[in-house]
Every structure is written in structure tokens, then in C-alpha cells.
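For this view, one protein chain was removed and the others were kept in their places.
Note that the chains take the letters A and B in the order they are written out, and that residue 1 is the start of every chain.
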Amino acid sequence: MQETEVLEGSEAVAFAVKACRPQVISAYPISPQTHIVEALARMIADGEMDSEYVRVESEFSAASVISGASAAGSRSYTASSSQGLLLMTEVLYASAGMRLPFVITGVNRAISVPISIQVDHQDTISLRDSGVIQFYVESSQEAYDTHIAAFKIAEDPGILLPVSVCMDGWILTHSYERVSFLEQEEVDRFLPPFKPKNFLDVNDPKSWGSYAEEDVLMEFKYSIHRAMQYGKERIKEIFSELATITGRDHGGLIEAYRTRDAEVILVAMGSMVGTIKEAIDKLRSQGQRVGLIKIRCYRPFPFEDILDNIKVAKVVAVMDANFSMGSEGALGMDLKAKLCGRRGAPLVLDCVAGLGGREVNEKRVLEIVERAREVEESGLPLDEPYWAGLRPEILPEGAENDRQGKIG
Amino acid sequence: MIAKEKSGEQELFVSGHRACHGCGMALSVGHILKATGKDVIVVTPTGCLETFTSPYGYSPWRVPWIHHLFENGPSIASGVAAALKAQGRIHVRVLVIGGDGATFDIGFGALSGMLERGDDVLYICVDNGAYMNTGGQRSGASPMYSSTTTDPAGKISPGKSQMKKDLPAIIAAHGAPYVATASVAYLKDLEKKVKKAMEYHGPRYIQIDTPCPSVWGFSPDRTLEIGRLGVQSGLIPIIEMQGGMLTNVLKIKKKIPVEEYLKSQKRFSHLFRDGQHQKEIEKIQALADINIQKYGLLKDVEDKR
Partner (left out) sequence: MKITLGAVVKGGTSLNYKTGSWRDQRPVLNIELCKACGVCESVCPDGAVHLVNEAYRIGYDYCKGCGLCAYECPADAIQMVAEEK
């Protein structure tokens, strides 16, 4: 019997991390990540957990400390949000290049300016090219389970990359949910101690962080990509191995929800997925053939699994809680890049949804489905992304405003 | 005749690195590792030392070595130290060997954090007074009125108009148990200090003056000579601080005027070009005199007491 408790999402994550026995933890506070690292600090202060906790002066150092610890052969962990994640960026690229398998919780929050503690995915999406594997979760339970899988995935000899578990701030970290926990022995059996082949060892001195030229540099980059591609199958195996222990199957790289005969398929990730599922159930009860693909693993990008589930769809509406200024949202770009030129590919509707904490409620989901139906009817994609819930009326007057006003 | 035989094979920092001819920094590293022995993990931030020792496939390091980024040497080291502690590998110690730019400037916040936490790391700054790896730009360690590529001497500028940051004092103020300065011109003293630093636990700091023939502008056979002139003029005080107190200084044998030091290097040559810079030279002499007084560097001053 698994123990079950109603508790804050942050605490659930802290329990998952504790169960994975990281030897080194280092973190710097930022909302809404703080409760996770505070909970871990408490566990250590109370002697319930045996980890070195390095209380650093910045997120840059937090990521650096766990990189050093990982290179020295210790399982390591950190968590951050928003500005803190951006501050870690340079470190994460380097550590992915060194193939250091630590785990980092990316608690999603918008990026300054204006400074805000609202939720969106701009922070972790900004790290998508770094070589860090990224998972997005929908619930505290999924956050708990995914963290336990994350260490095993990171440390897989064929992968060896940092893994980030991304979860929406406040909505997941600060709300109370019923969460089931694994027994420590179950986790220990699933996740054996970290024993890397390479580590900083005085008995076998090796050098890390070489300078490379154009004769080999491209191959090093390609190796990271190859590890990610290999990772796709391995991640699915590890997820299902865990599912047999927990009895909870959250899906593989994606979760396909009522997609089999769907004409319109929404694609989204993070906590908004719950709302979307409810809206889909409602539309289904009205006879509309609508489905959802929830992206669980964003990097590597699970294109094959998406493709398998959109075969009969006419329109795929991608909901991006991030935006590449001057272009479009990241998920939309990824998907279209892969669909381009494929016979019978569905049209893609890019939607900006949930940016800057703008609520994604049932009404907004229904609007998006309506837009998708319009696209289906016209047979043409929109020139510009659809900004769900944008309030054009509060935009200031100005030359650039004329056009933006029309988009909303 | 010295009986002890030694072949290069046993050294911890071997030949084949790509430092410039006569590089003071390269010279210092062999001596540092001679003093620490093999049970150390070395962290090196981006800079000359990293570049000339890390072309892919050609490492001169016979101790585990890691270069990660320019500004995180101290925090990488803290992480390594934490891992060693967690694993119970207590006989292995952590060393940072990094440039002045990494130490005084871009990595300063991380260094302060490492010191404040009391992490068990010996941080060695190999100080050549500018960003050499990128061609000699100004750093917080560049000496006053030196010409650097980003603060060059020109028609209306005498070069860097600020003093060198007094980093040893700042580090001592963090409560570091052992802080020292050294010079490649005094290699025995340098080795002694590294050995001594290894006897302490917690954050320790040694700043080594490592003349750079290529960018300071002097002949590569004069690396030690230039180092000596710096020390003997009083511009580069060689000191030791234990528990925050000044406990030892390397006495100046025969005080030389700063001109002798300045004239020996291209980076100061503008001060002598047109006879217009007497004021600046006097200012530099005053800095040396202050050092001499502050640290009691002159032998005869002490003798007379």
C-alpha cells in the first residue's frame, strides 16, 4: 500500500528528491520555487535527509555547484524559476556539453520586464536549446513521479544529460493535492546509486572542459542530439518501468487524450492541460470530435509520437505559454517544422495561451477550438498567431498599435 | 652534486602545453602542484591557463582537472568539495588556479560566496594584471597607469587611472584563515606558501604575480627578473596573513625606484615617451612607498627598530 497524503506540490517534489538520495543539493531562493528548497533544507536540518546542501549566493553558482559535484561523481539537484533559470543558462549549456546528469526542477514563471510572479513557460523554453532534457507535468502526482524517473533518465549511460522537470509555479507548487508516495526501498531498487564511469578521480586523472576546434566540435554537438534521440525510447521504457511500480501511467513522451478520431487536436503542456481535458469532454458530449496531445517530454521533441496521433486531424491548435518575440511560440514552430512538406499534414493554428499568467479557462479553450474550426473551413493557416485572451483595447495608441489591434 | 634523479614522467604538470615562451603562469603551475602533491582536483576558469592546457586530446594535467566557465571557478570548486565530503574522500583536496580577470572581476561574487561559506578550497590566482587570453584588456587587477587594449594610453589618457583592487585584504576580511601573495620570481617562497595553505582547512587564497612576456612587453628570458623588480620596488608586496593578521612579509633586499620596473615593460612605456608623465610616475612611486610602509617591507627599517 502506498502512503498517500494531501500536501503542497512543492513538498511532494521535495519528498521525491529526498527519496532519490542526492548527495549534493545547491539552491538559491526565488518564487515560486522557494518552498521546494526550503522543504529540503528542513529535512536536512532535522536529520531526515543526508545531503550536502550548499547555500550559494546566486543561481549561477547553484547550477555551478551541482555541476562540479556531478563531475566529482555525486548525484546532485537544484531548483529554480524565471530570472534564476535565465541566470543559470550559461552553466546549463556547459554542463550538458560535459554530459553531467543532474536534475533541476524548473518552476515556471514569467520573465521580467515587467517583473511578475505570474506563470508562463518563457523561462524554461528559453533553455530549450541547451542540451537539457525537459519534462512538463500537469499535477503534483505527476511531478512526484517524474522527478524519480528524471534521475534515472539523466544517469542512463546512453543519455547522460541534465534533466529538468518543469512545473507551473503556484498552480502546482502551492496548491494542495492528494499525492501517493513510493516506499524508500522501491525507489532504491528503481534507482541504484550513481556510479559514473568518468569522474574527477585522483587515481585516474582526466581533464574536463577541453578547448576544441572545428574538426571535432560539430561531432560533440551532434553527440548530444544523438543521446537525446536515443533517449526517446529509453525515456519511454523508464517511464513504463516506473508505472509498473507506482501503478500510475502518465503516458510516455506524450499523453494522447481522445485523439483517435479527432478532427481538431489541441497541443499543450503544463497545468493548463487539466482545464483543456475538461473542455474536451464537454465538446465531446456535444458531438465534436476534439482531442488533446499533452507534451510530457519537450526535449527531445516527441515528433514521431505526435505524428502517430494526428493522422486524421484536420487542424492542430498549439497552445504556447511562451513566445519568441518577432516570430511565434516554440511548440508551434517545432511542430510545423516537422510537418512541413508531409503529405496530408494537418493545418496548424498557433495560439499564444497562458502567456504572462493570462488565464486559460474553458471559455478560452472553446474560443481556440472555434478558431481551429475557422481555419479548417478556410483551409488556410493564419498569418499571425492567435493571442488567446489578448486585450487589444488597453494597448497604447501608436504606429505599431494599428496592426496589433486587429490581431486580437 | 644533487643525488635525487627525476624524469619528467613523474611530474603532475607535464610538457607539451602551449603557453607562450617564458610564460610566468605556466612556470607557476608546476611548482604549485609540486607543493600540493597528487591528491588534488584542480578547477581552472577560462583564461590563458585553461587555453594553453586544454586543446582537445592534449592535456598536461596529471591530476584531475576541470574547466567549466569563466566566472564560476569558485562555485565549481565548492561543488567538488561538497561531493568529496559527501563521498568521504577526505584525503582529496580542491584547488582553483585562475586568472585575475576570473578572480577580481567576473568570478568575484562566486568567490565571495565560497569564502563566506567557508568551503574547503585553496584558491590560487595567477595574476598577470589583465585579460591576456583575449589580448590584454583591462582588469580590476591591472596596475595603475598600465596601458591595456580597453584602457589604452593615448594622447589624453595615461592608461588605467584606478588602483589595483586590494583583493588579499578583501579576502582576509571574509575571515579566510590563510591569505598570501607570492611571485614566480621567488619559487621557494611560493612552494612554501602552497604547502602551508594545504595544512589549513576552509577557504584559503594565494595571489601569485606571474609576469607575462607577451602582453607586458618584455623579452621572455626576463620573466623572473621582471618579477623581482616588481617585488624589490615595493609595488608587489609579498605577504602572508593568518587569521586576518599580517604574519610575515618578504623583505626587500635593496629598494629600487619604480622607474626601473616601469621602464622594463612596454605596457608602461608611454610614461617615458615624452617626459610629460612625471606626475604619474610619482604617483606610482607613492603607491610603492605606501606598501613599503604599510607592510614593513624594508630590511633596514625593521633593523633600526
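In the analysis below, a residue touches a chain if its C-beta (ideal position, glycine included) is under 8 Å from a C-beta of that chain, and two chains touch if they have at least 3 such contacts.
Just so it is clear, the structure is predicted and the values come from calculations on it, not from any experiment.
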Visible chains that the absent chain touches, using the contact criterion stated earlier: A, B
Absent-chain contact - pick from B:Lys192, B:Arg222, B:Lys255 or B:Lys283: B:Arg222
Identified contact with the non-displayed chain, of A:Leu160, A:Leu292 or A:Val348: A:Leu160
For subunit B, the residues touching the chain missing from this view: 1-8, 11, 13-19, 21-24, 26-27, 30-31, 53, 55-65, 187, 213, 219-225
Residue ranges of subunit A at the interface with the undisplayed chain: 97-100, 160, 197-198, 205-210, 212, 216, 219-220, 223
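In the analysis below, only the chains that are shown with their structure count from here on.
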Computed distance of Cα centres, subunit B from subunit A, in Å: 44
Subunit B to subunit A touching residues, read off their complex: 38-41, 43, 50-51, 53-57, 59, 61-69, 71-72, 74-80, 82-87, 92, 109-110, 112-113, 116-117, 119
In the complex, subunit A residues that touch subunit B: 23-24, 26, 51-52, 54-58, 60-62, 64-74, 76, 90-91, 94-95, 98, 200-202, 205-213, 216
